[in-house]
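Yeah, one chain of the complex is gone here, protein chain that is, but the others are all in their spots.
Our next item is chain A:
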């Protein structure tokens, strides 16, 4: 039994990695009061940029990830100029960015349809990998999956323990008050939005260069939307976000296995299962209205100009 479970749980971590990247980025942006619905688009742009960089330079995933991050941040910059500097409606700008990302990635991706990349070999952490059971789950992963967990640690620490985290929360809750005591609200929101774009781009690049190292049009397949949902249902708490991402990853891997076992359920239905399961579970655990209200950045989605 355990021998079957270990690969499932190990696969869960990898399947959750793109969501952890994109979700953490969106979480930081939303903490500052910016809701960017363009995550799906930014992930796609990051995916194709990463794939192109990896394929053309021959550098593989190590060249792909930084390229994905830069491309995602550039996409977020377009969003930021429109919605922050020009105070346009954030929801509309974000949706436009997603549609733009879908189109742009498909257009550039035409040249890469038959390509495939080598991917990344798992990296064993010496010592820790020998821990029974847990070692094979947590410490026999590719390097980017470790990077996602390190990012989680950094974001958690910055939000919880540093002045920067406090400033982010303050700007997201009451931009007028933050401005009154002298913080550059717009600049802080730019920073958070660009960070969100870079993280989404990195998540996309992980998908295209490591997770399934070949280019398929629209390969992000709704994970950007799940990342946005995760942020809300995780009540803007990074720990809950990672747990939610693991849940999504776990159901994804399970349904692959179910497909392999030939269970008589249409494949499409099985493939929809992770999305459904994640949303249902998250809604159930975040029913507490008070918790939601206390953590909701009060100015979320509201354009603000000094």
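Points to keep in mind about this one:
Note that in this section contacts are C-beta pairs under 8 Å (C-beta built on N, C-alpha and C of every residue); 3 or more make two chains touch, one makes a residue touch a chain; residues count from 1.
The definition used in the following text is that contacts and distances are computed from a predicted model.
Only one chain is not pictured, and the protein name UniProt records for it, out of "Glutamyl-tRNA(Gln) amidotransferase subunit A", "TonB-dependent receptor", "Succinate dehydrogenase cytochrome b556 subunit" or "ABC transporter ATP-binding protein", is "ABC transporter ATP-binding protein".
Between the chain not shown and the residues A:57, A:162 or A:212, the one that touches is A:162. One chain of the complex is left out; on chain A, the residues touching it are 162-163, 166-167, 169-170, 173-174, 176-178, 180-183, 289-290, 293-295, 298.
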